[in-house]
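Structure provided below as structure tokens; questions to follow.
And now, chain A:
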Amino acid sequence: MNDVLLTIILIVIKLGLVLGTVLSLAAYMVLAERKVLARMQMRHGPNRVGPFGLLQPLADLIKLLCKEDLIPERADRWVFMLAPAISVGTALLAFAVIPFGAPLQIFGRTIELVICDLNIGLLYLFALSSLAVYGVALGGWASQSKFALLGGLRAMAQMISYELALGLAIVPVVMASKSFSLTAIVASQQSLPNALRHPLAFLIFVIAIMAESKRTPFDMPEAENELVAGYHTEYSGMRFGMFFVGEYVNLIVLGSMLTVLFLGGWHGPFLPSVGWFLIKILAVAFFFIWVRGTVPRLRYDQLMAFGWKILVPLGLLNILVTAVWLLWRG
Partner candidate 1 sequence: MSLWRDIKGTIQPFWVTLRYLFCRPVTICYPEQKQTPAPRYRGRLILTRDPDGEERCVACYLCSAACPVDCISMQATEREDGRRYAAWFRINFSRCIFCGLCTEACPTLAIQMTADYELATRELLQVVYEKDELLIDGCGKNAQYNFYRLAGIGVAAPRGANPGESPPEDIKSNLP
Partner candidate 2 sequence: MAMLLSEKQITQLKRRVKETPHPREMILDVLHAIQDANGWISEEGVELAAIILGLSPLQVEEVATFYDKLYRRPVGRKVIHICDSICCWSRGSETLMLRLQQLLGIAPGETTADGMFTLLPTCCLGACAEAPAVRIGKTLYGNVAPEQLEAILDSERAEGQL
Partner candidate 3 sequence: MPTLIIDNLTVTVPEGTNILEAARQLGIEIPHFCHHEALGSVGACRLCAVEILAGPVKGIQMSCMVPAKDDMVVDTCSAEVLAYRAQVIEWLMINHPHDCPVCDEGGECQLQDMTVAGGHGIRRYSGPKRTHQNQNLGPFISHEMNRCIQCYRCVRTYQDYCGGTDFGVLGARQRLYFGRFNDGPLESPFAGNLVDVCPTGVFTDKTYRFKSRLWDLQEAPSICPHCSLGCAVIPGARYRELQRRRARTNKRTNGHFICDRGRFGYGYVNHPDRPRHPLVGHRRVTWQEGLAALQNKLQELGELFGAGSIGLLSSSRATLETQFLTKRWATSLGSDQVCFEAHPVRDQGARVAASQPLDRSASLEDVRNCDLAVLIGADPLSEAPMLALALRQAARRGARIVVADPRPVVLPMACERHAVSTDKLARLLRGLSRPQQSALPASLEELGGSLSQALLSARSPVLIGGTDLLGPQGILALLEAAEACSQPEHPCRTMLLLGGPNSFGGALLSADGPGFDSLLEGMEQGRIKALLCFEADPLADFPDRKRIRAALSRLDLLAVFDCAATATVQEADLFFPTTAVEESTGTLINNEGRMQTFEQVLSAGTPIAESAGGSHPPRFFTRDIPGTDPQPAWGTLGALMGRCADLGALRREIEKADARFAGLSLLDANGEGRRIAIPRSRPVALQPAVANAVAPDQLSLLVTETLFGSELLSSLSPCLQEAIPAPFVMLHPQDAMRLKLEEGKKVTLATPLGDLTLILRIQQDMVPGVAIVPRLRGTALESLVPGSEPLPCRIEKA
């Protein structure tokens, strides 16, 4: 009885910690992105609210909350209202299976630093990140706007295409670690991160998650110069804010996936495991921002061609090579 209660309390504490961290991280990710991009363009970025603009996310939040929540007259009201929640919800739920540190020993109890260590964690993760497309697609469809609909369609096509490459890139990792459990995958990288063991898979994975998160150079669904703002054209106020937050939470989720699957998870010398995990996530996030500051947007047909004609065959080839190598090694 006591044990169950403790477990529940522990889970609640972990949930609170993780949610708090992820949400505030997402908020500051926005600020970081604006700052870094600004500096890359020789500007200051937001520097008015608080010291160095550190309260900017708060100001943005207040602004978004205070804005009028517009619903287009001919929109599908319920779908329109729910779509942003799907986007945020799926991104947050994905965090349930991500191990963010080595197990802790407190008062003789081993506390796994993961909310729920599923043995098919990877599949769960994939299932949720695929569900995220519903938020976007439904939001675009429900807006009754041509721009939004086109954005939603693009997002759908793009996500389906790159999901495939994403899946194919992970297969070698699973084959090598012989487990779907993320904890096991992290554990298998104690000596050498998968990025070095499976460089091609790593490359495909990085590109695919960039597309998955709809970020430059793959931000076709919200291509400003063609589609105004794509699937969230008609959204305003906090509903727009939820899409926005969802996108950055998703960035963190994908960063943690990259960390867990390829960058050795929490493993690292000197620092505590959670620290390493955070550093790796932030490094991935910085890389994403860096890419955004550097690479221009692709054309839509190039995007599709790249996914289907290059990434998918390469992924298949990589599986083949890995399989052969695993067989050969026994």
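Please note the rule applied: a residue touches a chain if its C-beta (ideal position, glycine included) is under 8 Å from a C-beta of that chain, and two chains touch if they have at least 3 such contacts; residues count from 1.
The candidates were selected such that all candidates are chains of the complex that A comes from, given by their letters.
Because the structure is a prediction, the values reported are computed rather than measured.
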{"item": "Chain A in this complex - touching candidate among 1, 2 or 3", "value": "1"}
{"item": "Contact footprint of candidate 1 on chain A as seen in their complex", "value": "36, 38-44, 47, 290-291, 293-295"}
